[in-house]
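With one protein chain held back, the other chains of the complex are shown just where they sit.
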Amino acid sequence: MPEGYTGEGFFTTKLSDVVGLARKNSLWPMPFATSCCGIEFMATMASHYDLARFGAERLGFSPRQCDLLMVMGTIAKKMGPVVKQVYLQMAEPRWVMAVGACASSGGIFDTYSVLQGIDQVVPVDVYVPGCPPRPEAILDGFMRIQDLVGQESVRRRNSDQYKGLLQSYGIQ
Amino acid sequence: MALTNETIKDRLITKFGEQLSHFEEPYGLLTFEAPKDLNLKVMQFLFDDEELRFQFLTDLTAVHYPDQRGRELAVVYHLHNLTDNIRLRFKVFTASERPDVFTATQLYSSANWMERETYDFFGINFVGHPNLKRILNVDEMEYFPLRKEFPLEDQTRIDKDDAMFGR
Partner (left out) sequence: MSTEQHIKLREGSIEKTTTTLNLGPTHPATHGVFQNILELDGERIVSAEQTVGYIHRAFEKLAERRPLYQITTLTDRLNYCSSPINNMGWHLTCEKLLGVKTPKRVDYLRVIIMELSRISDHLICNSVVGVDSGAFTGFLYVMQYRELIYEIYEEVCGSRLTTNMGRIGGFERNFTAAAWEKLERFMAEYPAVLKEFEHLFNRNRIFMERTIGAGPISAERALNYGFTGPNLRAAGVDYDVRVHTPYSSYEDFTFDIPVGSTGDCYDRFLVRNGEMWQSLRIIEQAYRKIQDMKGAEAEIYHADAPEYYLPSKSDVYTKMEALIWHFKIVMGETDIPPGEVYQAVEGGNGELGFYLISDGGRTPYRLHFRRPCFIYYQAYSELTKGAMLSDAIIVMSSLNLIAGEMDA
């Protein structure tokens, strides 16, 4: 529960806390699974390490309906524009989670054809290291995203700092 | 009588004579070299002959030997006779200035993408291929990455320090 002032039949708190609470417990992730981390994600979604108990029951495959872009697996230079296009199709507020070493920094593939981390093309909120990360690690990353979502200020998306961040990626 | 490497070698020499060379058997697999203009004729002979019947193309790839002048690029074919269970390997060498080799797509449909991959990595021009474009790398790439003169890493990356990684 967010902190606030309780009385007889009412509860006052900050708007951003309530909105954050509602958002973080009903995130709609979009799995962008490319390779081995995608299989660990399938294990996370299955009943043993259930992702649905965190509210992410509905996995969307259309970016226009999703809040969280989970990029799992190696992104090659051929795939970079596709990631950017999917990111652009998402509506604000949107968060990005880079799952695995390849999405965070290129991983073991320091080659001519692999993008050294998706933060070359899109701004990333949480990085989950591992090759592949255990399902518990993916869930931990998801919980960090939930912390970020819960504490986000309602003015953040219009602030100059955020706009500057998007400018640096060439996103208007 | 079971088909053996000796029989295959005899049949090939009877048909093609001195043009085939470098017969060896590394680890039990018959390997030989053919001139590049004869690659289709050799494969067709191995396919049609009732005794030899090499009707499965297992693999098609290339190797770059920058030190052999005039014979830098080798295209390697692995064939398999499924009924008698014998494999064979043959190579054709070509120079890197005009690496033209006849395509095997009329005979084996599986050669289509394998030749595109070989073109993508080494730049070998397969004459007669229906759709010879890059398959695994981005279309705009101008060089052939698996040749020995090109580096593995992307030289424009800024976040990895080569000195720390021992390169």
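Chains here go by letter, A and B, matching the order in which they are written, and residues are numbered from 1 within each.
Keep in mind that, in the parts below, a contact is a pair of C-beta atoms (placed from the backbone, for glycine too) under 8 Å apart; a residue touches a chain by one contact, two chains touch by 3 or more.
In this text the structure is predicted, and so the values were computed from the model without any measurement.
Colleague: Looking at A:V18, A:I39, A:L88 or A:M143, which makes contact with the chain not pictured?
Modeller: In the full complex, the listed residue that touches the missing chain is A:I39.
Colleague: Residue by residue, what part of chain A touches the chain that was omitted?
Modeller: Looking at chain A, the ones touching the missing chain are residues 32-36, 38-40, 42-43, 46-48, 61, 73-74, 76, 78-79, 82, 86, 108-109, 111-114, 131-132, 134.
Colleague: In the complete complex, which positions of chain B touch the hidden chain?
Modeller: Chain B touches the missing chain through residues 26-27, 29, 31, 55-59, 61, 63-64, 76, 78, 82, 85, 87, 89, 108-110, 112-114, 117, 121, 134-138, 145-146, 152.
Criterion: only the chains that are shown with their structure count from here on.
Colleague: Express in whole angstrom the distance between the two chain centres, defined as the mean CA positions of chain A and chain B.
Modeller: Whole-Å distance between the two chain centres: 45.
Colleague: Help me check something: in the complex, which residues belonging to chain A touch chain B?
Modeller: It is residues 77-78, 105-106, 110-114, 116-117 of chain A that touch chain B.
Colleague: Can you tell me which positions in chain B touch chain A when the two form their complex?
Modeller: Against chain A, the touching part of chain B is residues 136-138, 145, 150-154, 157, 159-160, 165.
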